[in-house]
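Pasting a structure below so you can have a look.
Every protein chain of the complex appears in place save one, which is left out.
Take a look at subunit A:
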Amino acid sequence: MVYIVVVYDMQADRTRLMLNFLRKYLTHVQNSVFEGEVTEGDLETIQNKTRETLKSDESAIIYRMSSEKYVDRMVVGEDPTDDARFL
């Protein structure tokens, strides 16, 4: 398992494409920012699908950490990932 943060920059009317796709795997934390733990295989899928989705002037950046344990995460304000499993 790896912990990833995905940020993307797309034309305003196309952001929902990434939004809808990434929601299947990760937690939506802010506009155009997702994070969460995924398997190596899922990471591969995310990379491939992202490559297909993006147009030439758009980009996505995936930050990858070997595990959630190695992320020193500081949140100021309300944490959007709080209890994402208890709805």
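One rule holds in what follows: a residue touches a chain if its C-beta (ideal position, glycine included) is under 8 Å from a C-beta of that chain, and two chains touch if they have at least 3 such contacts; residues count from 1.
Methods note: contacts and distances are computed from a predicted model.
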> When you check the chain that is not on display against UniProt, which of "Molybdopterin dinucleotide-binding region", "CRISPR-associated endonuclease Cas1", "Aminotransferase" or "glycine dehydrogenase (aminomethyl-transferring)" does it turn out to be?
Replying inline: "CRISPR-associated endonuclease Cas1"
>> Please output the residues of subunit A touching the missing chain, sorted low to high.
In response: 20, 23-28, 36-38, 42, 83, 85-87
